[in-house]
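A protein chain is absent from this complex, but the other protein chains hold their places.
After this line comes chain A, so read on.
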Amino acid sequence: MDKVEAISMPNSDAYRRVLNKTISQMLLDKGAVLASNQCLETLTQMMQSLLVEIGNSSHNYCELGGRTMPTVGDVNLALINMGINVGSLEAFSRRANVATIPLPAQQTQQRQLNLLQAGTKASHPHYVPSYFPPMPDPHTYIRTPTYRQPVTEYEAIRKKAASQKRDVEKALTKFLCKTSETNNLFPTEDNMFPLIACQSVFPAYMAALNPTDQVFDFEELEYHYLVANRTEDAPSKEDGEDGDSENEELDGHKSKEEKPELEIKPNSTTNKAILDNPNIDNPYLRAATLPKRSKHSDSNVSSRILSNRNGSACSTAITPTPSTLEITTNSV
């Protein structure tokens, strides 16, 4: 008995559990002491199928009769049709020592929870037809800044912030210590105060001049600098442009034309600077001139020197491009 009771019913709903109990009871009535799990399951399944079939055919008969609710007659017909003796049912129900199976505990109906309403729903704007669903709660589409109740105690906040900061720092440094080589302050193995060993990086000045201990958000801080530098910064850009704009326009145009053949790629820093500042007239921001492979040598000073030198790397004669011609004519 105990055993039967103890059999757990996997994935059974309440009806099936009741059915199961019924079968067990019937088996007990019939004198069985023990039932295997499969057997019980099979019988339950059979019982369930039977009941479902009874129900189905009762329903069919009822529909056949043009009704929507089956009557006793429909059930009767169904039972008869399935070859079940209706009369024996009465004897079965009136048998001695009927053990009643308790009703399964009434499952408490889960009440539909009302969605939390935040704020009042807005009515539709006039151009939205009324059959559209109502507007959702305002918080879902309106960004409202929320302020936490300010903690009044300044000291407590500072303390908390400080200790948090310190904890983070401690944890981080501890982690860093464990992941990198360390120096010891003591000759023994005492490692209570390990120091991170000095690693050499190249170039050394890069890290030193680019401090990362604090990241400054320049856009946010721009205000501070703008106040001081407004007069300095603003005209500078214009100056660079309107200095001798026409010439530079021309120059810039020329250099643009030359660019493809001179192969300006931003790989070298010079070229990058040239590309960045196309309008600034500075001797260092001009592209390098190519030596011309033609024959006639120019008589400017530098080429004389060049030709004087034996076996130098670039002793080919030079014909300056327009920009350098200007310079050389000036210089001679």
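Quick note on the criterion: a residue touches a chain if its C-beta (ideal position, glycine included) is under 8 Å from a C-beta of that chain, and two chains touch if they have at least 3 such contacts; residues count from 1.
To be clear about the criterion, contacts and distances are computed from a predicted model.
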- Among "Vacuolar protein sorting-associated protein 51 homolog", "Transcription initiation factor TFIID subunit 2", "N-acetyltransferase domain-containing protein" or "Proteasome subunit beta", UniProt's protein name for the complex chain that is not shown is "Transcription initiation factor TFIID subunit 2"
- Return the single residue from A:Ser49, A:Thr71, A:Asn85 or A:Asn183 that touches the missing chain. A:Asn183
- Task: Touching the hidden chain in the full complex, which residues of chain A are there? Just list them.
- Result: 154-155, 158-159, 161-162, 165-166, 169-170, 172-173, 176-177, 180, 183, 185-188, 190, 192-214, 216, 218, 221, 224-225, 229, 232, 236-237, 239-240, 243, 263, 267-270, 272-273, 277, 280-286, 288-291, 293, 301-302, 305, 308-309, 312-314, 316, 318, 320, 324, 327-328, 331
